[in-house]
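Sharing a structure below in structure tokens format, with a few things to ask.
What follows is part of the complex, with its chains left where they were.
We call the chains A and B, going by the order they appear; numbering starts again at 1 in every chain.
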Amino acid sequence: MLFTTPTARVASATDPHVLLPRDEPVRLIDQDGVAHADEGYALPGADLLGRAYRGLVEGRRINDQANALVRQGRLAVYPSSHGQEACQVAASLVLGEHDWLFPTYRDSVAVIARGVSPADAMVLLKGDWHSGYDPHEHRVAPQATPLATQLLHAVGFAQAARHRGEDTVVLAMCGDGSTSEGDFHEAMNFAAVFHLPVVFFVQNNEFAISVPLSRQTAAPSLAHKAIGYGMPGQRVDGNDVAALLAVLGEAVDRARAGGGPTLVEAHTYRMQAHTNADDDTRYRQRAEVQAWTAKDPLSRLRGYLVAQDLLDEEAEARLAEGAETIAAALRDALNADADLDPEDLFRFVRSSRSPQLQEQWHQLRDELERSGSDHEGAAR
Amino acid sequence: MTLMHDVAPAPAPTTQTMTMAAALNRALADAIETDPDVLVFGEDVGALGGVFRITDGLTERYGEERCFDTPLAESGIVGTAVGMAMNGLRPVIEMQFDAFALPAFEQVVSHVAKMGNRTRGAMRLPIVIRIPTGGGIGGVEHHCDSSEAYYAHTPGLTVVCPSTPQDAYSLLRAAIASPDPVIFLEPKKLYWSKGEVDTSVVAEIGSARIVREGSDVTLISYGSSVATCLEAAEIAAVEGRSVQVVDVRSLSPIDDATITAAVRATGRAVVVAEAPGYASVASEIQSRVFERCFEYLEAPVRKVTGFDTPFASPKFEHWYLPDADRVLDAIDSLHWLDENAGEA
């Protein structure tokens, strides 16, 4: 197993307090790049941190590229994870090959980190189709838009795996705002009652579009919700990829070992507006956003790696180049117009087309034929 | 195109008289026995066997692995079923009463109905959502609604509703075998009605059935209203009118071919259903018949439905529910005199 757990926390019937999170989020590397020993969690090894760093560099580049593509009109919308890349990368790295990820619209970087090609991951946001990858290929569910709904899918998915005796772990992502939805509650509860191998990973980025955390909860922390389901909850610095790897890794290990679900809350920050369509100056101060740049997940890990002689300028340049290649491929893919077939509207609704759908397709086909294959150019 | 799916033969096929409840129970058991991916769950479906006893004995016979109780949360039940289906299982879930399926409506509309389309067929969801439907049992508020319109209007859902024990068995087996999600509506009023069930009969989802032949007028109906139509047809026969009765069975997709041919032959039609009539499945059938049979109609197509009021309290139910009298009144209104006048 990749991640070792120095002191395994096990839910105990006699002392429910072990289910409570710490008062302060777990942090292994501070914002100056200095590592601190922690009694509960070991610092991940150099190899893993190196892979994480590459993920961060690539993730940041993908976020930047996607924003550019929105400005150029090649993407309809992009909910950026800028500032949250540590969460994105850790969510992917802690999973084994056969594990599954259940991401949201904001988690494109995590999806890509699992192996989905950036172009396929962007199909939804480009508008070509509702999802652009076969979930089975990289074991990534379609990115969910209706908030918190995917958490239940993750739970059912894990239940099916266990039904077949597989040791799949499922990691399900959501935001702070999503914890207010009824489906969040039901997912946590089903997972706990059936003791399923699910890691609930909340990226608390302080906002749900414009609504601040204080309007979502009065709880000491979101992780304090865990005890109400009988599962352990933990808080972690969401900009410290080392801590994320340790805390999420422990939760994955516990899940795989039959220890049931865990709720992990990462404290991070949404550095950009909700999406390009949003205007965040309406509801937050520039200064507040600025304050978070110092906590940037990249610079912090870079600081640590450089100080430990695990990263030099040459390696850094190689990483930047690799990220650039990914960005270029994404640009190219999105600059090409997909060849869209109107019959696709009807092709996938049911496994076999009903007479009604067939009739409607024929109606559209006739219409397109009458107007010359291109609808827009239609002249009566 | 066919909606006939490979239904595994019943383990020990029999022909027997049984209630619709027993037929449904048998269909579940046969599905569990013949397909290891079939899982039954919901509220009170385990030890209790469901409040209507449709899952009676399943946990005892097949274990908690195959039939189990969940926490009390309908969105949770449907949402986890979605996840299980994404991972290769065939969940068959029970909603306790129609109105109590509503907390799951987002999961049904936004995921159950759309996942196959979203993933370009890569992830189909073979889920069956069983929902006891309708009134006629003297249930208090929230226990007697008919919610088929909500589901039938939603693209991506198959919606079926049996009116006989045989169809209950065969349609449920077909629904479970379907690669697509099916809303399976069970008329509560018919749970204890009896009929012969041959478990070797395989149903095709999407086909209507002519329940009674007749040449003067066609009654189009489904679920518990089919019996109302048959009762009306009997009375009408005494009065000298030959009434045809069609059981739609599959509310979506719908069998236009059978319905259209039927009405074209009689020239008159009444659609009968228990749900409130406004923007309903009955309206849809009515407008389809109008459009497809326009030239053949001797009179406007009528519909007899529940009123556009919340479902009645038990003591008001007899005023609310469409009955044979109301169907006969509608038949009476179908311009018979005009026709006679025309013929004279």
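Quick note on the criterion: contacts are C-beta pairs under 8 Å (C-beta built on N, C-alpha and C of every residue); 3 or more make two chains touch, one makes a residue touch a chain.
All figures in this text were calculated on a predicted structure; none of them were measured in a lab.
If you count every protein chain in this structure file, you get A x2, B x2.
We adopt the following convention: only the chains that are shown with their structure count from here on.
With centres taken as mean Cα positions, chain B sits 40 Å from chain A. On the chain A side of its complex with chain B, the touching residues are 129-131, 134-136, 141-142, 146, 149, 151-161, 163-164, 182-183, 185-187, 189-190, 193, 344, 347-358. Of all the residues in chain B, the ones that touch chain A in their complex are 1-3, 39, 65, 70-71, 73, 75-76, 78-89, 91, 103, 106-107, 110-111, 114-124, 155-156, 158, 178-180, 206, 252-254, 256-257.
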